[in-house]
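Once you've had a glance at the structure underneath, I'll fire off some questions.
The complex appears here without one of its protein chains, the remainder shown in place.
For clarity, chains are labelled A, B and C in written order, and residue numbers in each chain start from 1.
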């Protein structure tokens, strides 16, 4: 693990998600830029001192030198955006698979280069677009794929937060400091941090790709260097359109992520705050409230594979996260054994999603601050 | 009453709303273009035959000829859009006050002319933008006005329906036939029918006016002559921005109208499907669930004036509608008596809202089909 | 109308409910024990002075002396419980039909005597158990009747309020004063005021009758003379059992009325705070969210007859109330015309429900304070 010291938030999530299914052990790590924090963190994770490293370079080198079976199997990178690219490249070069937080890299250029590296090395890279790993979201994807909705016509996605409503980056909030600094977070603020999640969900469930956007990027909190609110009209290659709404200044909102897809036959709605319920809306019969549960026979196999408990035992964010780790772990283990991974194991975001994520940010930034031109083509590179 | 025969939907709503508070009686009407339907309808409403008319022209003429105290006090116009303007003008000319369904007229030109007539005659015109008459909406307005939210920063409004998902106008659905025919409904389809409600809510609660829009108008159902889906980024004169989303092709949605306003201090959310609840979202304390009820002392006077029942006795659409009629009735009665209407009685949409509604449609249509220009100024005339 | 002066709450509800459908006019009344309040109230309701009476005796006598077609058609009694019996008896004797608030009388003895009078005179009496008049409740009844649930097995009903949490009767709250005084409200406190509504709902929707109860009546607020909380296990003649929970000391609750019925095939749930939704719960498929709306073809005719608006236009408490008045009005008009009322018009609570209501209170009081005997038979007289 690179990053994820005891002073970080997302690292703990990654560890719990990785451990939950007993498929993954933490064997080593460089948990902080600060070697002392790295050491104390590693010890608190029950690691021996010789597997706690001061730099990620050191870690990759030392681990690669260990005998097979003893060295780590893959690297998880949970650092701020600007520290994604280099350790990922190095890990791939050293023969390790990689799990990486989104957005995948700081720039589109890095993303393209990382993609080339993945192709070149043949290794596996998983990107933690966690929301697409909720069972209910997978159920939507399965239903759209098998035609339950008929032709898709409209997609609405919204991701609202309020925690950046004030300029807390000026008060030393670490999460806010790097996210509002383009050098550390990249060109996108809100659009990169949560807009990418929202956009990814729409492509994940529909299987279609955005081709054009008309966007409005805002810096609502005065003086902020990056957008803290972003909305867009979207056009998809499959012929339908969408509306994306992301904001981090909707004061009082926690993590209000809502996805709706309307087809010709019915519509579906999912809301992350009640992640185990899916609403199917019909023109001529009652709304159906689909409930996630391992015993609910009417669910798709794709959803069921990613459910751990019977209905009524709420699963949450950590279990969604764990789905990515478990599917990734099963995949890399199969590959290592020279076997073909099962189709359902391959259901996690890849380097391709990572590249498109950076393209999305680039496109949105170009479109969002432009005062004249209405529609902007998807930026490839 | 003009329109509202036994074969119409909205007329019955108007009558119930008007009767509910015992302030208004139905004394005469021309209820249909078809004189037979008008007659049978009038009889079923317990009117004597001599007060049931075959044309609205006849009605206005005959009523105006009756002695004061016997003739009708005002005219309610509940016909399709294209039949609003003429009877309204005639009624005003004949000295009657007017209640009229939105959008106020077929064209912006008519709207401006009707406004002039209202000014010229000094009569009262109420427009039934019913959603702004819910007590919870009035509570939002009061809270914004007194500064509870601090500076407003973002307004999100959505109005989703699904009933025009298929081209039911081709199957003879009357409500769909005239709404999808520009000659009968005007330039706007969805944008006029429900987009105006959504837009009006935002101006009503914030007191600010839209100055620019970037819009996307869609004809999702193939071959439809007017938009059936409309969304827009909005800029307001008070400096904040908004997002408006209206659709009639979100299959399975009934009347999904949701309004959110985020200020610097807190955000508010209201949803028409649970109209008696208002959510106040704070950055640092629990969400507050404000419940409409005549005994809830913490509510504003503006809201309380428009509530009829103690908490827990749900009020609905009809009571909101009735608020417009009651406030209008109290106003015209006061004016007739040469008295100044109380401020809370004047709280109903007027000819000014009607003019802005047509301007909104015009602006949205210009912006929504334009492929190049991003932002469009509000169209005054 | 007897009672319902400008200082009363429920009278205004009755009037609005009665007026809404244009079937009923207010023609006379005695609105208060205080003649001055009666007069000023009547004037504010636009009545001529000669139809505003100082006592209900005077009113019944004077109206009965008026020529047919001019005199009132029926009497509505909206006074506190102890003033129900005498005006109702007198009205029936004078040939008037009667609408009366629940509980029907102060004592079971009065109720039985009133029932005899109704039989003797052949007049019509409607009891305003309003919750059974919501369309969604009628939908439950229709579904149970046609076997959708299979054999009913368990009924759960809860009605929670919090307004009597403190002894506000000591602070002069009128509604609390008479309700907590057995001489004015009868033996039951909470059990009579809201327990009867809850019990009535269960008999209304299932068509079964309670035969035995095991109850616990509580006086939670110290020193109160009547129960302010009542719960009971119920046995029904159809073989199933129920649980009833009513309280007026659940601080913070407004009017939390929830009904659930579980059969062998599915369960149904309804909640008065969202009265237009009904949940159908299946063992092997998604929960169905049935939405009340005049255009929803899948609803029963019984429900549809009692709906005024298309889906998405929330109906509320007042519309439910109005259903009783409209059905009653259509029934008495038909009877007056010597015609057979339609089956759906007869769907309102009658004197029989009123008698059972008083029996319910009597049974609950006997059972609820008994420390030894577990089960108590239904008290017939």
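Just so it is clear, contacts are C-beta pairs under 8 Å (C-beta built on N, C-alpha and C of every residue); 3 or more make two chains touch, one makes a residue touch a chain.
Remember, it's a predicted structure, so these values are computed and weren't measured experimentally.
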*Check each of A:196, A:256, A:331 or A:363 against the chain that is not shown and name the one that touches it.*
A:256
*Check each of C:211, C:241 or C:350 against the chain that is not shown and name the one that touches it.*
C:241
_Residues in subunit C touching the chain absent from view_ = 153-154, 156, 162-163, 165-166, 214, 216, 218, 220, 229, 231, 233, 241, 243, 245, 247, 249-253, 260, 262-267, 280-283, 287, 370-375
_Touch residues of subunit B, complete complex, unshown partner_ = 279-280, 284-291, 297-298
*Since one chain isn't shown, list which residues of subunit A touch it in the complete complex.*
9, 12-13, 15-16, 19-22, 26, 45-46, 161, 253-256, 272-275, 291, 293, 308-319
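The definition used in the following text is that only the chains that are shown with their structure count from here on.
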_Chain hops separating subunit C from subunit B, counting only touching neighbours_ = 1
*If you average all the Cα positions, which chain's own average lands nearest?*
B
*Where the centre means the average of the CA atoms, what chain is farthest from subunit A?*
C
*At the subunit A/subunit B interface, shared numbers over all numbers used: above half (same) or below half (different)?*
same
*Rounded Å distance, subunit B centre to subunit C centre (Cα mean)*: 35
*If you average the Cα atoms of subunit A and of subunit B to get two centres, how far apart are those centres in Å?*
43
*Could you list which residues of subunit C touch at least two other chains?*
291
